[in-house]
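A protein chain is absent from this complex, but the other protein chains hold their places.
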Amino acid sequence: MATTTPVPPSRKLKVACAGLGRMGQRHANNFLTNVPRAELVAVFTPAPHEIKWASQNLAPLGVAVYDDYDKMLEHESLEAVVIATVTAVHAEQALKAIAKDLHVLSEKPISISDAISQQVIDAAAKKPHLKLMCGFMRRFDSSYRDVKNKIDEGLIGKPIIYYGQTGDKRDPSGFFVQYAQFSGGIFVDCTIHDIDLALWYFGEDVKVKSISASGVAAIEPDLTLHKDVDNAVGTVEFHSGQIATFYATRMMAAGQEDQTWICGTNGKLTVNMAPAINHVTIHDSYGVRREIPQTFFERFQPGFAVEANEFTKAILDDLPVPIDPRGAVHAVKIANALQESVISGKKIYYDENENRIE
Amino acid sequence: MATTTPVPPSRKLKVACAGLGRMGQRHANNFLTNVPRAELVAVFTPAPHEIKWASQNLAPLGVAVYDDYDKMLEHESLEAVVIATVTAVHAEQALKAIAKDLHVLSEKPISISDAISQQVIDAAAKKPHLKLMCGFMRRFDSSYRDVKNKIDEGLIGKPIIYYGQTGDKRDPSGFFVQYAQFSGGIFVDCTIHDIDLALWYFGEDVKVKSISASGVAAIEPDLTLHKDVDNAVGTVEFHSGQIATFYATRMMAAGQEDQTWICGTNGKLTVNMAPAINHVTIHDSYGVRREIPQTFFERFQPGFAVEANEFTKAILDDLPVPIDPRGAVHAVKIANALQESVISGKKIYYDENENRIE
Amino acid sequence: MATTTPVPPSRKLKVACAGLGRMGQRHANNFLTNVPRAELVAVFTPAPHEIKWASQNLAPLGVAVYDDYDKMLEHESLEAVVIATVTAVHAEQALKAIAKDLHVLSEKPISISDAISQQVIDAAAKKPHLKLMCGFMRRFDSSYRDVKNKIDEGLIGKPIIYYGQTGDKRDPSGFFVQYAQFSGGIFVDCTIHDIDLALWYFGEDVKVKSISASGVAAIEPDLTLHKDVDNAVGTVEFHSGQIATFYATRMMAAGQEDQTWICGTNGKLTVNMAPAINHVTIHDSYGVRREIPQTFFERFQPGFAVEANEFTKAILDDLPVPIDPRGAVHAVKIANALQESVISGKKIYYDENENRIE
Partner (left out) sequence: MATTTPVPPSRKLKVACAGLGRMGQRHANNFLTNVPRAELVAVFTPAPHEIKWASQNLAPLGVAVYDDYDKMLEHESLEAVVIATVTAVHAEQALKAIAKDLHVLSEKPISISDAISQQVIDAAAKKPHLKLMCGFMRRFDSSYRDVKNKIDEGLIGKPIIYYGQTGDKRDPSGFFVQYAQFSGGIFVDCTIHDIDLALWYFGEDVKVKSISASGVAAIEPDLTLHKDVDNAVGTVEFHSGQIATFYATRMMAAGQEDQTWICGTNGKLTVNMAPAINHVTIHDSYGVRREIPQTFFERFQPGFAVEANEFTKAILDDLPVPIDPRGAVHAVKIANALQESVISGKKIYYDENENRIE
């Protein structure tokens, strides 16, 4: 890495950002400051306090601020839209953007429904000049990329068992209970990243053989009202003789602990088994200790910048987007089945074409 | 730890060891050299080459060598027997020793049948002056004990999710295929230690709600002939709202990797996530690296010594044995169900009294 | 960290870069792509192959390419110069830039002579509207900043003993022998960063009491022709009762190993004692291992971006530069004395005003 950074050509991609909540502000700032070949020209949000924030912080820099998504799509010379609104409107907004011949980078998931996700894919497929990408930002993280390269080089032989953990720091505010109404459940909200990685490492054409999951609402019992849990484990068998296991939790005490390992016939690769936010170690009366990221954004911030740059490059240089959006549909389908299994307690079976066996 | 080691009284427990294979030789040497309060007086093995080894190495030190188990039990003043023969005869030999009023330390499992295991427990229960212990040596490992103490002190709140991994180094000799005929399967042979730990940490009275497992014979396809696999994952739900997950593998490339973590409502404890055989780190052209144990014995050797000393102490000082043997039956029952689930592909359900629901 | 990145105002600082060698190209690309508030308008290099590279890579983006430093300084509207040429001309180029009322970011050291370094400081001090900063990029590294914050918060009490190591990967090409003619020696070339950190952490007004060093040319004996070594250790005592120790080496086998620790009356902080290039761990036949950065640039790349952004911000918002350039003179003085001590074998003493005692 890190010899000579390729120099950017002078033309800049005109990008708009829909949604200015937790994720949206980060995407907007990301395109504003970390993407030399892109220019943030517009933002949209329906929320008055976000409008106010944008008026104070983005408008002075020449970014147009809209409270109407459709109007934003009409912004002069606009080329691409980043969709970082609430999940429920991702698909509709993506379809509108595609209809307007705009490239789309959608936050995951495109929809919690695999059927609706597929509609978006289909709409984009009809306009092959358009780029559609789902923001699985871990694919742009240097560690996960390193794992991918090492697997492709054969370092661990054939990957057999995958473990993916998304561990959010415990948030005592009750936010996750409210959020559970719309999130699609912990597997759709969190584990979808781990599912995406498993598919990436195993090969994107693997077919599911069975899905089984278990969970418990250990710290937020009210999650059960929304058919959700705060700790869940799941297992997905593939017809290829590979197995993926998952753990999702909202209960981590130390901080964000997203961990992955993959065991192959000749070796094992792990990511983040000894988490740390930087290179500092503290030796004091609490022992020998390291501080860790508190949020996924602290962990993956550089990945978001790479994602935005590569999406921009794919458009400007007319290259394939780095993530095939069809994988996003597959991941949502698996996440939904895991969530179903947590609630039903039943194991779900599939034939070799991945059709469900009742 | 490590202030003043308690001084041993002068009377020594007279112990015999049955079996002089891989485990048996280690038990014999352990009692010979690491247990000040015990005296190894006799050994038994049916195997001629082991008889020869014992004649050369143990007989000169005054240890009687038998090729007949029943005769060994008649050895003058014998008080206790360590059973380290093949699993298939553990139970029969334990019953005979109990019948002779001898204390028993049995290698795990007492039997691969939970019914037979229970028979041994019942026989011992009728002679309350006798000590019966199943050798779950991880309970004597300083790290696992530290975890137990920290959980009991409330450091991590209520334990919710347990992960236990037994990872044997890949052995290309084909040994495990032969061994699979008698072992009871990978869950009974390997994961039983992890099950025992889960029960220890969750509370030994927890009741199973469901069991589900998946596996693959990735490096030794012939294992399927013996209804076994070389990689298996399993999940056990308990009615207490706790979940244990397991991974057993014969495919580790670097060495023995037995890893455990337990995530509670207020914290997480891990054991051996960064394995290392000692305190040395090598910095060379392969990176920054540590060597790890190659076998479970390298990892757990000090625990075997503690186990033998505590078993001896329990007898000489008439204290309860540190492990309740009833837990061993429970662990075998769970291991068998996991193994059944791997082969059948079915999830197994239990009611609140842990009776199976068909 | 990592909440909302401050949004940049629209005016951009016009920057030129002198030198397009190993460091210069990185600085040029850094200002081109990572500094939203700056615009790279010109570059200078006397080397024909670097001119060619710039003509192909920078000129198309509107960057003017000069082979005459003085002419570059005349570039229209130029406001600031980054000096990344060979050390021997840093001071002269800095003085010329200051004379032209241009802000200066100079690679370290300003000069290997402390007297000449002081002249540059003095020249800048006469024009208080100008910003002069010496590029000690470790001060912009998140780990070293974290250590600074923790010390300032009192986490480790009073810092007493500092250890700083700069470990370059062994380069069998013989480059370092050639380079030693001009570098000022290993302490001036490498350890100056560690000295700067020691002064930062101990307090920039500490006064040296004694300096002593030892070294050996273990892998490149010809270094002795240039009064240099490839492994050197040094100790600097301060009148404040604090001690800094240093190790500089060109002999690291695994990669770049820059390590630091600081031990205080109530705790210890370390940086990079377990080096790693990312979050990946490999478990294979070589053990359990991590790959590490191969060059200082791989280790410190994000710090260079922060440095350039903060230098730009200091100018545009008229804030003090984050590093007082007087510290650079102090660091060079200490580095020169360490280098002298390596060669002479003598310990050097200073009075309480840091005047040398003969």
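When the chains are written out, they are named A, B and C in that same order, and each has its own residue count from 1.
Here is the rule we go by: contacts are C-beta pairs under 8 Å (C-beta built on N, C-alpha and C of every residue); 3 or more make two chains touch, one makes a residue touch a chain.
These figures come from a predicted structure and were not determined experimentally.
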item	value
Candidates C:Lys268, C:Arg289 or C:Lys333 - the one touching the absent chain	C:Lys268
From B:Lys96, B:Lys209, B:Lys268 or B:Lys313, residue that would touch the chain that is not displayed	B:Lys268
Sites on chain C contacted by the missing partner chain, in the whole complex	156, 158, 160-161, 163, 210, 212, 214-216, 218-219, 231, 233, 235, 237, 241-243, 245, 247, 249, 251-254, 257, 263, 265-268, 273-274, 345-347, 349
Residues of chain A in contact with the chain not shown	252-255, 257, 274-276, 281-292
Residue numbers in chain B that touch the chain omitted from display	1-2, 4-5, 7-10, 25-26, 29-30, 32-33, 36, 57-58, 60-62, 142-143, 146-147, 150, 155-156, 266-275, 278-285, 295, 297-298, 301-302
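Throughout what follows, only the chains that are shown with their structure count from here on.
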item	value
Between chain C and chain A, distance of the C-alpha-averaged centres to the nearest whole Å	38
Whole-Å separation of chain centres (CA-atom averages), chain A against chain B	42
Junction residues of chain A - those touching two or more other chains	156, 266-268, 273-274
